[in-house]
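Comments concern the structure below.
One protein chain omitted, others in place.
Going in written order, the chains are labelled A, B, C and D, and every chain counts its residues from 1.
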Amino acid sequence: MARKRKKRVKQPGLPPGSLVYVGEAGAKPPLITVWDYDEAGLNEYQFTNVDDCVPFRNNQRVTWINVDGLTDVSIVEKLGVRYNLHPLVMEDILHTTQRPKIEEHDDFIYVVLRMIDFDSEKMQVGSEQVSFILTSENVLTFQESPGDVFGPVRDRLKGNKGRIRKLGPDYLLYALMDSLVDHYFFVLEKLGDKIEELEEHMLEQSAANLAHRLHELKRETIILRKSVWPLREAIGGLERLDTPLIKDSTKLFVRDMYDHTIQVIDTVESYRDLLAGMLEIYLASQSNRLNEVMKVLTIISTIFIPLTFIVGVYGMNFRNMPELEWSFGYPAVWIIMLMIAGGMVYFFRKKRWI
Amino acid sequence: MARKRKKRVKQPGLPPGSLVYVGEAGAKPPLITVWDYDEAGLNEYQFTNVDDCVPFRNNQRVTWINVDGLTDVSIVEKLGVRYNLHPLVMEDILHTTQRPKIEEHDDFIYVVLRMIDFDSEKMQVGSEQVSFILTSENVLTFQESPGDVFGPVRDRLKGNKGRIRKLGPDYLLYALMDSLVDHYFFVLEKLGDKIEELEEHMLEQSAANLAHRLHELKRETIILRKSVWPLREAIGGLERLDTPLIKDSTKLFVRDMYDHTIQVIDTVESYRDLLAGMLEIYLASQSNRLNEVMKVLTIISTIFIPLTFIVGVYGMNFRNMPELEWSFGYPAVWIIMLMIAGGMVYFFRKKRWI
Amino acid sequence: MARKRKKRVKQPGLPPGSLVYVGEAGAKPPLITVWDYDEAGLNEYQFTNVDDCVPFRNNQRVTWINVDGLTDVSIVEKLGVRYNLHPLVMEDILHTTQRPKIEEHDDFIYVVLRMIDFDSEKMQVGSEQVSFILTSENVLTFQESPGDVFGPVRDRLKGNKGRIRKLGPDYLLYALMDSLVDHYFFVLEKLGDKIEELEEHMLEQSAANLAHRLHELKRETIILRKSVWPLREAIGGLERLDTPLIKDSTKLFVRDMYDHTIQVIDTVESYRDLLAGMLEIYLASQSNRLNEVMKVLTIISTIFIPLTFIVGVYGMNFRNMPELEWSFGYPAVWIIMLMIAGGMVYFFRKKRWI
Amino acid sequence: MARKRKKRVKQPGLPPGSLVYVGEAGAKPPLITVWDYDEAGLNEYQFTNVDDCVPFRNNQRVTWINVDGLTDVSIVEKLGVRYNLHPLVMEDILHTTQRPKIEEHDDFIYVVLRMIDFDSEKMQVGSEQVSFILTSENVLTFQESPGDVFGPVRDRLKGNKGRIRKLGPDYLLYALMDSLVDHYFFVLEKLGDKIEELEEHMLEQSAANLAHRLHELKRETIILRKSVWPLREAIGGLERLDTPLIKDSTKLFVRDMYDHTIQVIDTVESYRDLLAGMLEIYLASQSNRLNEVMKVLTIISTIFIPLTFIVGVYGMNFRNMPELEWSFGYPAVWIIMLMIAGGMVYFFRKKRWI
Partner (left out) sequence: MARKRKKRVKQPGLPPGSLVYVGEAGAKPPLITVWDYDEAGLNEYQFTNVDDCVPFRNNQRVTWINVDGLTDVSIVEKLGVRYNLHPLVMEDILHTTQRPKIEEHDDFIYVVLRMIDFDSEKMQVGSEQVSFILTSENVLTFQESPGDVFGPVRDRLKGNKGRIRKLGPDYLLYALMDSLVDHYFFVLEKLGDKIEELEEHMLEQSAANLAHRLHELKRETIILRKSVWPLREAIGGLERLDTPLIKDSTKLFVRDMYDHTIQVIDTVESYRDLLAGMLEIYLASQSNRLNEVMKVLTIISTIFIPLTFIVGVYGMNFRNMPELEWSFGYPAVWIIMLMIAGGMVYFFRKKRWI
């Protein structure tokens, strides 16, 4: 998936509703995958020509049309025209920097979410926009690039596991969205592992670049946060929607998914708090270590600097220095110096420095 | 109870409503305890076979069925089928990472809460999911592992203390939940003791690992916080619920319990503030101590470094150094050095360093 | 008044509504004071036996029954039975760790507030729970220990000042609550004085334990905050209450009291901000002082360390050191050293250190 | 205007509604100014006796009665009785520590606001309470001391500029309040100038007392904030008021004034953010400077301390030191010392310290 910050600005001079893809141009041509099923059976097709999808529109079976890659604007346009999509919806599908949201239109529901991924190596959260269109018989999904998190749904469709083949397109939409939300937990797991790892390293002394890694994690948390709050709004909106396109039995599942998004938010917020706390502790331990270093320096310096002065005194070459002539002069200086050193040590003990 | 962070992610490929337990596999087999009572008498049974619970379902007495351990998924499944539970509810019972919540269904109420415990040694808040099902005659509870906070309720049931045996299953549900919420206070007491303990140590100088202990307490507070806010929502939701399953007389008790959860939240938030304040003070005292150390070093250094230079001067071996020949040279140097030292001391006095 | 943190946990095994006092056992036995008045006259009685209060219940005059000390549970119980109080209310009266709140019951209103006090010496905010019961003719108050803030109300009752004797028990309740809320301002005044005092000391250099005093003030602010937010809710709830027990004319006074609680909250929040700001400034001044200390050390060290090296060079005992033989060697070294010192001073001037 | 913190506490023993002025006693006696006008003409009077205002009450012209100074309680009392004010309103007029608010009564509206001023010298925000009473024909204003921000309104009344003389007392009330709100912008301007001034000084090195000035500005911002938030509520309340006392045409102006208060709040909040940011930068620059100082010390020390050791070695007086006899000993030591110094410099270069 792509890295987070994209140029969002439209080309100047274009009216709203202009169909221009703003993401990176993919190497491969877009691929259209069609899953056409009912309880009795399932057919899977792969097309590169959008016109091949026409027969599936009103065939009394549930049809899932998935478009991987949005570089060919005409695909979105043709599908849009066929499914009677509003020009602004088509624009939003292509402008892949949308905030997650849900829109109810006359004969379809448009949902846009962000599919995220976490690269443990680079510690980067990547994200990709996925658009869903739900009509009375079909679900259309648009992804920026191949590779997604819908594998489990495909397995269930193929294996006819659970209810998925028995229920309508609204349940398929739910299943796909749920799969996407579940992946947030997966990413949070990974992020949580990284945080725990850092937390353990914090206790070690040689944590030189800890602060930078903390910052990286924090930055990714900020990015995640920007995704998950609107996610909650979008899914909450879906739950509250009063439309025949979504059956009441499906609503229960949507509510369940909504609970999951709240859990995602709770977790992200906890991570934020944890990371903030860790940085504070890092600073505290830095300052603690500095104190320790300074104490060592101060103890050594304050003991030896006066002594060095004393031996300097008797290294002077004045002709008239009576102490130098005394036979007990040298041992006497040693005794004085030991007393001074002892006094210093006593002073530091009293201050609890050693 | 188990440690906080669990892997939440479902196995891919499983439809929602799949019954797979995500917690740690316990050593012991699940144990089913049945308390069947009315005002006249109480019977207690222990089963390992779920089918033994069948007769208690509609026997005109209040029945509390408690399941300790969720490793045997079939127990939840069979009870679920018998009590007509929605598949998503069964899934939530087994996915023991739910956010505390309440759900009203047609003929039962589902409540999921977190039972917490505090290990004073490790300074860790552990938690365990407890699911409650309230039907018109029964209360079902599902716990992850043996050992709970319901002892007081059992004592009251056995001893026929208070109203508990006279009132219906809704009061039993309240009594169990209240017992669980009361345990939050117990945990908060312990946490508060730890905080006070640290607060006293903060004044001592040798608080080397104080920052880390503060961090640990803070982390546990963050974890607690994640539990208590949804707790309030859940219990508030129970109070607002308009259902014949909960009698008005019980509602008063639920309101009382709701007040308690708000008190729990207030306390957790105060702890957060206190801990934040303590860390700041710790940093301030660190910086204060560094200042003190540096002052000692600076005073000693700035007094003796110039003096050491002077004695060095008269330790030079130049042939032509007239001062060395003067008979009063040596005492003169001492007088000059004492004056310099005195001047330094005066300077430090003026700066209020000594 | 008692110190803030009390053990809240009920004895296990007790049903809700159990009447057990959780506060400290007082030395003195509870004292019941009865003020029975109408516009024409006022009688004051002191009882230790709760049965003596019976005749005042329905005597067509306003009666204020005040209980000082809750160690004798039977007093609360007997009064509770006589006034038909709900068991949970009786429990709340005795569990003196309630959050301030208001509850409307069928024939009485229950208000629980916290009466606070500030010990300027120890810098501690102490608090005590006060419960109010308003019935159609009586006001009952329950305090944990003798000594309260109701003196002004008593004076007005005795002196028949203002409207108090002309109006009913709802006005008496208001007068008592208002007296309690007014005492918050008194406590805030004291706290504000302490803060101002600290603010002035911050400018002095010898503010060694300032950080700890700041922390103490902050802690007390956190405790206060925990009291005042629910106070607002409680009094706001009283204002919104739709009950014949509180006359409309009294509602105006309650609204006025509500404005006061908001002022209390504003002040507490300002104190929080101020204290946070003061700590920041303390840290800034600490760091400023450290800079100053370090500059002195660095200036002295960097000037004399090179000079000491030079004099060390000519203190070496090599046979073959030509400089030592030069007649102008000694003055030349002095000139070089003065130049080095001058260069250093120039460097520090340029850096604006001196 | 007076400094911010006033003793708010009422004298104990006084019933609510007691008329006692809590502010500072002014030197001058209160002055009553009456402006009586309609479109045709305007008369201005100054009285010290409140009874002189009687004829203006119902004379079919708009009358503005302004009281400067509240030390003479009887003035408020007499006006209050004449205009049928509620005792609590009279008390609020005299207790000059009210939170800005608006109260609708049967035949008048009571508005209380704070008039602020900023003393650039002392960097102090002072404030004074202004109470407004709007009846069907009159506007009463009560100020604590002479001197106000209503000059522009007086000019417009005198000069018959704009609509003010054509419209009723509600427009006059608006004009006075708007004048007061506009003065907030004036104060904010001054505060903003101070902040910008500090911001520029932050870049200079000798910003010793910057932290304290930042703190002072911050404290004043906190005080301002405490005034402006309730200001918004009050004016918003006035806009929503459904009363014949305020005409719809005036409502439009009130809405405009409401927009201004929101702008005031935005600005205060921005200042808060800016000041917080400036303190952080100050700390960062402090720590930066410390680093720089320490680097200089460390470079000088680490270069010369080893060299000083070496020259010390050859200053020892052992009989048997072969190096001293070598003819090339002295230059050899110099070469070694230069190499050590060069190595140190290389090391510091590598570390990018110099």
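The criterion applied here is as follows: contacts are C-beta pairs under 8 Å (C-beta built on N, C-alpha and C of every residue); 3 or more make two chains touch, one makes a residue touch a chain.
Quick caveat, the model's predicted, so the values are computed rather than measured.
Taking every chain of the complex into account, the absent chain touches A, D. When the full complex is taken into account, the listed residue touching the unshown chain is D:189, out of D:119, D:189 or D:325. When the omitted chain is restored, the residue from D:20, D:81 or D:316 that touches it is D:316.
Contact with the undisplayed chain is limited, among A:214, A:231 or A:268, to A:214. In the complete complex, the hidden chain is touched by one of A:81, A:222 or A:336, namely A:222. Of the listed residues A:69, A:126 or A:312, the one in contact with the hidden chain in the full complex is A:312. One chain is missing from the display, and on subunit A it is touched by residues 5, 7-10, 12-18, 86, 88, 92, 97-99, 101, 205-206, 208, 211-212, 214-215, 218-219, 222-223, 225-226, 230, 279, 282-283, 286-287, 289-290, 293-294, 296-297, 300-301, 304-305, 307-308, 311-312, 314-317, 321, 323-330, 333. The missing chain lies against subunit D, touching residues 151-152, 155-156, 159, 161-164, 175, 178, 182, 185-186, 189, 192, 196, 203, 252-253, 256, 259, 262-263, 266-267, 270, 273-274, 277-278, 280-281, 283-285, 287-288, 290-291, 294-295, 297-298, 301-302, 305-306, 308-309, 312-313, 315-321, 352-353.
Criterion: only the chains that are shown with their structure count from here on.
Under the touch definition stated at the top, subunit B and subunit C share no contacting partner at all. When the CA atoms of subunit A are superposed on subunit B, the rotation angle comes to 70 degrees (nearest 5). With each centre defined as the average position of its C-alpha atoms, the distance from subunit A to subunit D rounds to 41 Å. Each of the following residues of subunit A touches two or more other chains: 315. Chain pairs that touch one another, listed by label: A-B, B-C, C-D.
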